[in-house]
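Let me begin by presenting the structure, written as structure tokens, before commenting on it.
The other protein chains are all here in position, but one chain of the complex has been omitted.
The block that comes next holds subunit A.
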Amino acid sequence: MCLAIPGQVETIDVHGHMATVDVLGVKRQVNVSLLKEQGLSIGDWVLIHVGFAMSKISADQAKEQIQLLEMLGEASEAMNEVRGYAFSSEDVRSREGYHGPQTS
């Protein structure tokens, strides 16, 4: 819950509410509406908490955060969390590596 997971923005919807974010190769929808003032654009990096992007960070900071999660031994937990976001699309449940409500 308190994990801050870095991801890179790939697409943003027209309302600026949801974005497709790449987290170490895994693509997920996250809510980005809290970062409207920061002017989020494609290629930006964000820190994600429980499915919501909470802050915009630099690429270097994103790299640091990934290394920190690895050093803390929480990288796999972070990946499970990101894979678990089920609100993105209908077919999420059938995807490989999904560890969300149905299977755990």
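Just so we're on the same page, contacts are C-beta pairs under 8 Å (C-beta built on N, C-alpha and C of every residue); 3 or more make two chains touch, one makes a residue touch a chain; residues count from 1.
Here is the rule we use: contacts and distances are computed from a predicted model.
The unshown chain of the complex is recorded in UniProt as "[NiFe] hydrogenase metallocenter assembly protein HypD", chosen from "Zinc transporter ZupT", "Raffinose/stachyose/melibiose transport system permease protein", "[NiFe] hydrogenase metallocenter assembly protein HypD" or "Cation acetate symporter". In the full complex, subunit A touches the omitted chain through residues 1-2, 4, 31, 33-37, 47, 49-52, 54-55, 57-58, 61, 64, 67-68, 71-73, 80-82, 84-87, 100-101, 104.
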